[in-house]
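Heads up, one of the protein chains got dropped from this complex, but the rest are sitting where they should.
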Amino acid sequence: MNFKFILKAISVALVSFSLTLISAVSFAATDVRIMWYGDGDKENVPIAAQIDEFNAANPDINVILDIVPYDAIMNTLPIQLAAGEGPDIARVTDLGGLNKYYADITPYVADPSYYEKSFGPFLNWYRKPGDATSIHGFHSTMTVTGPYVNKTLFEQAGVDLLGPGATWEEWAAVSIEVAEKTGTPIPMAWDRSGHRVSGPAISMGAKYFDSNGDPKLVDDGLKAMTQMLYDWHQAGTMSKDLWGSVSGSKYHAPNDWWNAAEVVFMMSGSWQIGRFANEVGDDFDWWAVPAPCGPAACTGMPGGNALLAFNANPAVGKVMDYLSSKEQLSSFIGQVLAIPGHLDLQVDYQTDDPNAKHALNTFAGAVPTIDQVAFDLQAHVDNRIMFNAIISRLGQAIVGEMTMEEAWTRMDEDVEKQLKEKYGG
Amino acid sequence: MSETTSRIIKIATKKRYKNKYHWTDYFSYFYLFLGVLLMFGPVVWLGLSSLKTLAGIQEYPPTILPLSQIQVDVEGYDKPLPIFNVTQEDGSVKQLAQIKRIGINAKMVDPLNPGETVKVPIDKREKIREFKIQWQNYVDPLRKYDFLLYFKNSTFITVVATIITLIINSMAAYALSIYEFRGKNFALVFVIGTLLIPLTIILVPVFYVVANFGMINSLWGVILPGAATPTGVFLLRQYMLTLPRELIEAARMDHASEWAIYWRVVLPLSIPAIAVLAIFSIMWRWNDFLWPLIVLSKSEVYTLQIGLNAFHGELTSQWNYVLSMTMVTLLPIAIIFAYLQKFITTGIASTGMK
Amino acid sequence: MTEIILKDIFKSYDQTEVIHGVDLKVESGKFLVLVGPSGCGKSTLLRIIAGLERITSGEILIDGNEVSNIPASERGLAMVFQSYALYPHMSVFKNMAFALENLKIDKKTIEEKVNSAAKLLQIEEYLQRKPKALSGGQRQRVAIGRAIVRDPKAFLFDEPLSNLDAELRVTMRKELSALHEKIGGTMIYVTHDQVEAMTLADQIVVLNNGYVAQAGAPLDLYNNPSDIFVAGFIGSPKMNFIKVNAIDKSGSFNLVSDALNLQTNHKNLENNTPYSLGIRPEHIEVCEQQNSDLKVHVDFTEQLGSETYFYCQGEGIKQLIVHHTGQYKINKGEELYLRFKRDSVHLFEENGMSVSKKNN
Partner (left out) sequence: MENIRNQTKIFFLRILNIPFAFLMHAIDLIMWPIQKIIGVRNMPYIFLLPNLIFFGLFVIIPLGANFFFSLSSGDELLFAERELPTTKQYDQLFDCESYLNPNTCTEDFFWRGVYNTIFFVVFQVGLMIFFSVLTAVILNKKIIGRGFFRSVFFFPVLLSPVVVGLIWQWILLKNGAFNAIIESYGGDKVSFLTDPSWAMASVIFVSIWAHMGFYTLIVLAGLQAIPPNLYEAAEMDGTSRERIFFRITLPLLMPNLLVVFILASIKGVQTFDEIYVLTGGGPGTSTSLIVQYIFTTGFASSGSVQNFGLAAAASMVLGVVLLFLTLMQLYFSRNKESKHQEI
């Protein structure tokens, strides 16, 4: 018995050792590590192909793509950077939050003006306050938050889609109507994300900043939107199952419900298009619809993810130049079915899915309607702190751990506490 | 009925007291039956589900066996088409292949009469399915997503960490059991003290230390921090205390160095305890999650658990892969267990550790 | 050939002193037996010689070299343990070769030595077996073999026969004796069994409570025990002791108790002083009433066929054991008349010291 065990252990050890030796073939080329999260194969496969192509064309540089879960970008990356480790480049969504780690690659890119010209407004989202010239990377995809509807369910129910200018209340009402008529369990579902809540909140009049431009989270606009979300959950318009499935500020998307056609109306964003095209396929028709309105605006949130450099060297510059080039970017965007973060890019979308095409048009068309507050919020370094405060406290209120009044107080306190920790005082 | 079966039944129904069953007898078998269902059921269900297509997995209510929709080649169409049972207006049911679905209607064709298409409301059709195992769920991740590499990394970590753990812990246990020396009690308290510090509590500072050694994204960064386990030292020490002192003295008389006594006398004699620790170490290392999650962020150093978590990442709920790779992750442990179950269970019972 | 000398050895555990200044000399090639009741420190003394225990003070000399601070592994001694301490995971061959391997001796020599030792001990056919597949006697031989192969300076035995059954013990005793004849090394042997001591030793050292009670040749100890402890310890069945008073009868002394009045040729006794009279069972004869020293009642007899033991009671005497060669029929409670062999009467002072017969 013991014998057997030792025998096995040792043989496994030998095999592993030899395998490791074999795999430890070293490259003489400069390594560039990219930490990448992808929304499934739809994004991972195209980027991997581009990297392979780059490596083939540049024998002196070896780009290594580390595909990680989104969680790792949100949680592991910051702590690695804090410890002085971390990749050369990462695909990041907390654009401002990590700005103290970004490296200025201006000296190493072929043409800095190309970045200014192509990604101009977004570059500021990465920069430290007061900095107006550094180049840290580029917008991989631009995103706009906004709703989708299950068009097939609307058709079955015989209810017409609402047009531009419809309010949130109106959308909620028709969603309930469709759900009732078709026996669909969940009229409405939202991504569990403070970022997602913020567009509608701004529509309701939320300002997020005081007159000095400092964060001031809770105001009447935010209260109105969060109260509405709270009410919808209590009334069953939204399912507590989704937001209750995790805790704190953790992101969670209702894709499983959506794919199973259990949701009539889903508040998410443009990055889902590629996924829906892939996963929903033929099961039902889905459309993106314009952002519903509140008294102040009809806006979603802008956003997106950027490839940002944590090390400045010629190899990193070269990789950035390559990936941000019009040719590569349009090929990538075309395959992942996203909205380009590049201001001047012709994209030939690689899909024959009419739903996807329609959704891309809708979101691209929504960009100009985005409210200035939304842009300012997205550009602010500490926006994540606000997003997290909204979602974790709202989540608690919805499951009954506190009243909305308490939640609002807490939201402000959370923001204040965190900023104090970060900036001292 | 074979003789063995009838014997088993005879034994099974044998009464404890000659003439009556006690209610506890009935209850015991009921409880055990329920236990088997509850303990094994989830794993069996996981195994079955891991063989379904993604659509089959998402289906509700779920089918027990892996089924998938039958597809047929229809003349005039490039791709195979899925087959449905369609309820006709007269109530009869007909098998039709679907060409395309538009809104709430489906354009369908009779495979036997490919020339003619019909429009069918989608709620009148029902998928026809057959038993089909989706091996792709296993093949894809293993091939496309480097799961074999993760497997290798997990194996490397498990084996190397176990070897290191066994050696250094047995050395410490040897010192703490065989010798009497100044500071021994201090060393014991020192080791006991660390028993109560789970890694979770000192996560950040340990990360800090590991980062200072440049072991981030290195398998060694996972292997080394947990190499000295107080539980291991205690288990081995407790066992070594039972070894006859005279053996060690005999070895000393035989001109053995202390090191030779350790590896030629004490180590071979402690094999039962070492095997228990080895099994635990294998279990800990193979199942380790939180620490590798923090230390390893490069795909080529991923372990199975981390790879599994990546699949389960909220942006990529690919349950088909998640389930199959969960199976892959638990299989080695399950196999080792099946092989050594008696040894493991008695070993644990006698040492009372986990 | 090795001479071992212990000088003024003290040993304490924490606050308790267990060896109180032992001096000992083991002459080269001699078989020395340390004997004493359990807890007398004999094993500790052996382990001190072996180097397994450190001494508190004193000197240990092996062939004139001070070794007190040399670890066991380097003293060049071999030891046979009470439990044999065979390595259970090694074959007999390996067990015997272990020490030689540690000494980095080449394989061929090891093989030769092990084989010749095995031949000597007649365990050749078990060489590939594990210890657990051997009988007690065989294990004993392996343990001895393990000691022999490395040609040690001296052999140390720690109650090596105590785990064997009686018959085997007798056989092994003889073999050990023969072995000593054959290989002739210095041997130190610890036992609590005085029979073993008597049969094996060139020299016996009786230990009592951490002191040397008496050292000498076996028969010396039997014939002239230096104190009441040694007298009681050596010899089986034990020597009988009777409380007596010495009464001066003009030049010679009479030893008087309730049941006894015995003239003795011991000279320098104190008048009217209590003494212990010691007489071995084999030195008491059954006789006619008129010749007798003592009348007793038989409590119990052990009839062994060739010899008979009487367990008797007399006036003021709780128990008196009497040895009789041959058979003797007697019932419980019957009277028996006894006579002591005058030459074999020992006298001990109240402090236990023997009263010498010679220097008077």
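A, B and C are the chain letters, set down in written order, and residue numbers restart from 1 in every chain.
Keep this in mind: contacts are C-beta pairs under 8 Å (C-beta built on N, C-alpha and C of every residue); 3 or more make two chains touch, one makes a residue touch a chain.
As the structure is a computational prediction, the values presented were derived from the model and not from experiment.
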Contact with the hidden chain (one of B:51, B:86, B:157 or B:191): B:191
Contact residue for the chain not shown (choose from A:82, A:345 or A:364): A:82
Which of B:169, B:270 or B:318 contacts the chain that the document leaves out: B:169
Residues of chain B in contact with the chain not shown: 8, 11-12, 16, 22, 24, 27-29, 31-32, 35-36, 38-40, 42-43, 45-46, 49, 58, 60-62, 167-169, 171-172, 174-176, 178-181, 184, 187, 190-192, 194-198, 200-206, 208-210, 224-228, 230, 233, 241-242, 245, 257-260, 262-264, 283, 286-290, 294, 305, 308-309, 312, 319, 322-323, 326, 329-330, 333-334, 337, 341-342, 344-345, 348-350, 352, 354
Residues from chain A at the interface with the omitted partner, ascending: 3-4, 6-7, 10-11, 71, 74-75, 78-79, 82-84, 94, 97, 240-252, 256, 260, 384-385, 387-388, 395-396, 398-402, 406, 410, 413, 417-419, 421-422, 424
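Quick note on the criterion: only the chains that are shown with their structure count from here on.
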Contact network partition after chain B is left out of the picture: A | C
Centre-most chain [mean C-alpha coordinates]: B
Rounded Å distance between chain B and chain C, as computed from the means of their C-alpha atoms: 65
For chain A paired with chain B, centre-to-centre distance based on mean C-alpha positions, whole Å: 32
Mean-CA-position distance for chain C and chain A (Å): 91
Chain C residues counted as touching two or more neighbouring chains: none
Complex interface listing, chain B residues touching chain A: 58, 60, 100-101, 103-104, 122-123, 152, 155-156, 159-160, 162-163, 204, 207-208, 211, 216-217, 271-272, 275, 278-279, 282, 293-294, 297-300, 309-310, 312-318, 339-340, 343
Residue ranges of chain A in contact with chain B within the complex: 1-2, 4-6, 9, 12-13, 15-17, 19-20, 23, 33, 35, 37-40, 64-72, 76-77, 79-80, 83-85, 87, 151-152, 155-156, 250-253, 255-256, 259-260, 282, 285
Chain C-facing residues of chain B, complex: 244, 246-247, 249-257, 260, 264-265, 268-269
